[in-house]
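Complex shown without one protein chain; remaining protein chains in place.
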Amino acid sequence: MQNALQIVYLIPLLPFIGFLINGLGRNHLSKSMISLVGCGTIFASLVLSVWAFIQVKNGNAGTVTYFNFISVGDLTIPFAFQVDQLSAIFLLIITGVGFLIHVYSTAYMHSENSPHFGRYFSFLNLFVFSMLLLVMGANYVIMFIGWEGVGLCSYLLIGYWFRKQEYNQAANKAFVMNRIGDLAFLIAIFWIISRVGGVNFADVFAVAKGEVLHRGFSETDITVVTLLLFIGATGKSAQIPLYTWLPDAMAGPTPVSALIHAATMVTAGIYMIARSNILYSMSPVAMNVVAIVGLATALLAATIALKQNDIKKVLAYSTVSQLGFMFLALGTGAYVAAVFHVMTHAFFKALLFLGSGSVIHAMGGEQDIRNMGGLSRKLKITYITFLVGCIAIAGIPPLSGFFSKDAILLSAFTHNKIMYGIALFTAMLTAFYMFRLLFLTFSGKFRGSQEQEHHLHESPAAMTIPLIILAVLSIIGGFVGIPEIFVHGGDKLTAFLSPVIPQQPAHIVSHSTEYFLMALSTGLMIAMIIFAWIKFRNYRRSEAAGFGKVLENKWYVDELFEKIIVQPLHKLGGFLKSTIENSVIDGLVNGVGKVVNYGSRQFRLLQSGQVGNYVLLMVASMVLIFAIQFFLRK
Amino acid sequence: MIPVLLILIPLLTGLVTFFIKDEKMARAWSLITSVGTLAVSVAGITVFKDPGNLQRQYEWMQQLGSSFSVKIDGMGQVLCLLTAIAYPLIFIGTWKTQYKKAGNFFALMLLAQAGLMGVFVAMDALLFYFFWELALIPMYFLCSQWGGEKRIRVTFKFFIYTFLGSVLMLIGIIYLQSQTPDHSFSIKSFYELELSNETQSWIFWLFFVAFAIKMPVFPFHTWQPDTYEQSPTATTMVLSGIMVKMGLLGVLRWLFPVLPAAAYGWGNVVMTLSVAGIVYASLIAIRQDDIKRLVAYSSIAHIGLMCAAIFSENKSGMQGVMLQMFNHGINIIGLWIIVEIIERRFGTRKMSELGGLAQKAPAMAVFFVIIALANIALPLTNAFPGEFLMFNGILNSRSSFYLLFTIFAGLGIILGAVYTLNMIRKIFYGEVNAVTGAAMDLQWNEKIALGIIVALIFCIGVYPQVLLNMTDEISQAIINKRHVLEAISK
Amino acid sequence: MSITQILFWFLSVVALFSALMVISSKNPIYSVLWLIVTFFSISGHYILLNAQFLAIVNIIVYAGAIMVLFLFVIMLMNLNKETEPPKNRWLKMAGAVAGGCLLLVLVAALKDTDIKQQHALVNEGNIGLIKNLGKELFTTYVVPFEISSILFLSAMVGAVVIGKKE
Amino acid sequence: MPINYYIFLSIALFAIGIVGVLTRRNAIIIFMCIELMLNAVNLLLVAFSKMHHLNNAVADVTAGTDGQLFVFFIMVVAAAEVSVGLAIIVMMYRNIHSVDVNFLNRLKH
Partner (left out) sequence: MNVLIISAVLGVVMMFSSFLLKQNSTIRNLAIAGIGLLFVVNALEIGGTVFFKVNVHGMILFDRFALLFNAIALLSTFLYLVLSARDMEKVGVNYAEYFALIFFILCGITLVSSFKSFLILFLGIEIITIPLYILTGSDKRNLKSNEASLKYFLLGTFSTGLMLMGIALLYGARGTFSTTFVDVIEVKPSPLLVTGMILLLFSMSFKVSAAPFHFWTPDVYDGAPTVFTSFMATIVKAAVFIAFIRLFDDSFEKLQPQWRLLIGIITAATLFIGNITAVFQQSVKRMLAYSSIAQAGFMMMAVFAMNNDAKEGLLIYTAAYSFATIGIFAVLAKMPDYTFDGFNGLSRKQPLVAGTLTIFLLSLAGIPLTAGFLAKFYMLKAAMATPGSLWLVIFAVLMAAVSVYYYFRIIQAMYFKEGDASLITVSMVFKQTLVLLTILIVLLGIFPNLLLTWYYF
């Protein structure tokens, strides 16, 4: 049934057409027209994605090749899409969440004037296009195209309000940090090409598994490639050390944060590693690195989130932390758990971001939670959905977050007890800071200005409906992966993904242990929530001090990077520009000219004008030449 | 016949242009003729592509062993096409720029085109040298007469520098000619030479210095930023878009296959220089405030990558270079067109004095962002396949430092992003100020030129194969030449 | 030592001494006179070598006509006093040293020449007689002879161009 | 006489002439020194002429004549040179009232 899948090219193409229409026609189209095009194309993609999903579910997974993107010598890189179980899930997440956020955006961005509105939607469509390319690509190069494409859109959207230079700085930072990862990704691709001679997933995995005899893919190669790919993933998925761009990326409009910096783009790294699971499984070193980095990121980001006061910053660090969890899952071999968490995270994090958007909208742009409080009365829907999101992320059963997080924790537990301990602690912190956020925002007294209080209102339906849908998804989303101990065959996700992600060896954990762990984590989470309630029910503003200040300042990581990387490079550039370039290299070049000039001035003096000197010089040279001829050259 | 036409049309029309006194006439005339050249070039690729049409040989200076031998091979096709496309683009893009004595200006531009075409199609070393210089002289006059304040000193340095390089090359050419059995300058005789490694080794530098100065490769580059800065922008476009390709073509056609052992032996040194140049130029570009200088340094970085890729000595690198030669030309001309617009409208090239243009001139911003991003090789723009192949080439090169080269060259990608985005940010984003307050958006001519460029960027970005197919044979031939020699020596 | 040898040495010593006096005399008039002495001694050598024609021509043309012309010019310019201011002594020394070095180098180069054993025919041989020279001059060397007339014409024109008062 | 004697005598006279050119400032005396050099050459030519005559007289009665004729031509040319040279010196003297070559320093560098 290859023919049937042939039309999947429409899935990315439609958003791209939307991008073209909105981009080129932004000065001419009305806002409603723009919204229609923007949402419509995504909706069409969504429909097609659902169709593709059904096809895949019916066993029609496969690859469709359109043309050769690059064909040089032995190397052929086809422009091909691969639609299989993994990409189908991501297609659904991207188009589904993407569609909701598009709809939400029509209301959220309504105050923008028409050209900028069009620009916004075209970028958003372009993003969806790139993201779809990323997950549909049948080889690493097409994936990379999408990979860089989403980075570009992220850049464009972070800097959407380009009149503020700090936003643009944040956009630049995001792009550059992504590029660092991208470079590693690229080198990995080249490495693969040098060993495999191709970049198609199928070929690469076949060689790795030793199915192709004349090609060699040694363990070292695999380790190098996987590590390089992982560096790429750290850039895109905001892991240590390349995570600092993500909080800054909150400069963009909130729906963008929801879509790009929470639900989809940042999970590209997870997707990539899950896609390459065959390679990773063959390299324990890489796996460990992934797990450790993921865990460290999760912990670090969680600690930072404890003390953040910007509503979006808290969510951003929470995202980084959750991504860390996903990498922990990948590193411990629980690829399915990671994908599962990607999905649930997409729901509840999008929900939380959109909810925060709703809050910000209501507050007239205010983002500092210290100036909020007691909003639950005015923003009922927002409050309830936000609460759902918080519960989901905290991992309280039976909301979606519980199932996915539990799978991860379980995997960590089987892998390493210390890791489990840290992961559990991090999960507790998550519950704490999320509810801190919730309580500071919605309970207590309103702490903002009179004007803001007067202005408070619930958001329009275009914003609340997506919130509600996402809340529902956050509640029920976990049911695709119910652990086997509850319902036999409940883990539909693992079964569904098994063609792409081979079944891992069964957990060697007894049922009782598993139950105990679940109970433990659930209990701890509830305890944390209560602790947060006590602490932040009636919040009073106070300056952070001591360790708190360190956390508030994000462990001074940005400052550190600035000091050890950015400034030295900047200084080096200045040194090269003003000293090396001008004095040394150009100095040499000009020096030759100067020497000639100086020589000219000096040799000119030989021409003294005195006949006597001329004859003297002539006779002297004659003597010299005679001497050379008769005495020196023998 | 095609190669002869490609040289003759701009040459003759250029000479005619000297006598056109009316500015508008000169402008229109040169645009029309350049479109004619483009048509011929395209015809050579599509319609008249049998070998009979693509090569010609006339008797000329037989006593010296030279002949007027021209041929368009795959590389020639790409570069001639680039030259042919670039000229109309330049003329359209700078349609509104006023020149004193416009007739002379356009005449010299067309003469330079003739020289460039000649360099790209010459299959005789002496002829190659002739055109090499012929392209330089009009450029010198263009830069010196219509350039900025420091133009005389700067372009003079440029001229002497490149002249010095080319006379060294002349020595190399003469030496090689004296070594050929039939005392001929033809490329065939050169290719059949089998010189000892020591001989190759020193001749290599005679040639390479000439090409390195032209490209320019670090540390022979210092003429370049000054010249780009001081030249009239139309000329800068020719210089940076097309002329630097002369150096690359020289290496590919006249150095690599002729002195394969030396190219192999010195490969590491050259690659080190090139890669060092990438990082070096990128770091300097980060600190530039002058747009022209920034673009100039970015060009050095890009050329460094191409040079390194050539010396990776494999198909991927070769093909990447050939593709990128075209792309780099297109992209950088696009950048210059906008730089020229900015300079003309606001009278400054300092980024610190600009800002907020995206509000006043959104179309310009869009075009600029697209071209700038293409310049840093974003996927689906034309530069991506080129850089991809080149990096792939470098990583797969025989050099034992391949990984180091790749990583340092890769730093160029990152630093490239840094300075490019900073440039966009400083020029287009932020609030408008006194300088940019009264900005005007693009005019029709600029839109046409930039539109064509952007279209090319995306077309090649999505389907680079159209160019890769052209150069497939020739790059394979260059590689083969090297491999055959290696087999013999073993 | 035969009379020829005595004459040779005598003439050589006179020639060298008078040549040295030419370059060392302060008064230009003395220089001219010493130069005439040199020419006479060289003419003596010519006679010794049986080149009578040249000996006579040397005396008539050189010592007679040319040196008189010199004397005439010097007198005309009133240079017969010791007017020459002392030249920079170092430069003078350098000049003498350089000339001496040249002499040394030439002597060193030529001292081992392959023809050093050969002799110049003295007192004999009649090729230097006016009859024989004349015959050669107007047969074999007639073309150079005519050419030298062009030289004279140009020198004449030149002297007129330069000397004529405008 | 051994030809060596003549060679060294001539070279000595020639060198004395050169030293004269180097050490004197009076243009006329310099010119005279050059004449001395020419005479050294003449002497050498005559000596060589007689040497070749001695060596080759058997085969060719006129052997060596050319040397003496060359001397004749040198004298002729010298005479022409003197006429022009003195004319130039006189012209110079008319203008700057000196024949000191050290005053010839308008043209330099």
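For clarity, chains are labelled A, B, C and D in written order, and residue numbers in each chain start from 1.
Basically, a contact is a pair of C-beta atoms (placed from the backbone, for glycine too) under 8 Å apart; a residue touches a chain by one contact, two chains touch by 3 or more.
Keep in mind the model is a prediction, meaning the values are calculated, not measured.
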item: Selected residue (touches chain absent from view) among A:N27, A:T220 or A:Q607; value: A:Q607
item: Chain not shown: contacting residue from B:I32, B:V47 or B:M61; value: B:M61
item: Contact with the hidden chain (one of B:V42, B:L170 or B:L193); value: B:L170
item: Residue among B:I160, B:A276 or B:I407 touching the omitted chain; value: B:I160
item: Missing-chain contacts mapped onto chain A; value: 596-597, 599-601, 603-604, 606-607, 609, 611, 613-615, 617-618, 621-622, 625-626, 628-630, 633
item: Chain not shown, touching residues in chain B; value: 60-64, 126, 129-130, 132-134, 137, 141, 144-145, 151-152, 156, 159-160, 163-164, 167-168, 170-171, 174-175, 177-178
item: Where the unshown chain meets chain D, residue by residue; value: 3, 7, 10, 14, 17, 21, 27, 30-31, 34, 37-38, 40-41, 44-45, 48-49, 51-52, 55-56, 63-64, 66-67, 70, 73-74, 77, 80-81, 84-85, 88-89, 91-92, 95-96, 101, 104, 106-108
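Simple rule for what comes next: only the chains that are shown with their structure count from here on.
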item: Whole-Å gap between the CA centroids of chain B and chain C; value: 71
item: For chain A paired with chain B, centre-to-centre distance based on mean C-alpha positions, whole Å; value: 36
item: Whole-Å gap between the CA centroids of chain A and chain C; value: 102
item: Touching two or more other chains - residue numbers and ranges from chain D; value: 18, 22, 25, 102
item: Chain B - residues contacting chain A, complex; value: 157, 160-161, 219, 221-223, 280, 283-288, 314-316, 319-320, 356, 358-359, 362, 366, 373, 378-380, 384-385, 388-389, 391-392, 395-396, 406-407, 410-411, 413-414, 417-418, 421-422, 425, 428-431, 462-465, 468, 472, 476
item: Chain A residues touching chain B - in the complex, by the definition given at the top; value: 23, 67-75, 115, 141, 144-149, 152, 155, 159, 162-165, 168-169, 171-172, 175-176, 179-180, 182-183, 186-187, 189-191, 193-194, 569-570, 572-574, 576-577, 580-581, 585-586, 588-590, 593
item: Residues of chain C defined as touching chain D within the complex; value: 4-5, 8, 12, 15-16, 19-20, 22-23, 28, 31-32, 35, 38-39, 42, 45-46, 49-51, 53-54, 57-58, 61-62, 65-66, 69-70, 73-74, 76-77, 79, 84-85, 87, 92, 94-96, 98-100, 102-103, 106-107, 110-111, 113, 115-122, 125, 127-128, 132-133, 136-137, 141, 144, 148, 151-152, 155-156, 158-159, 162-163
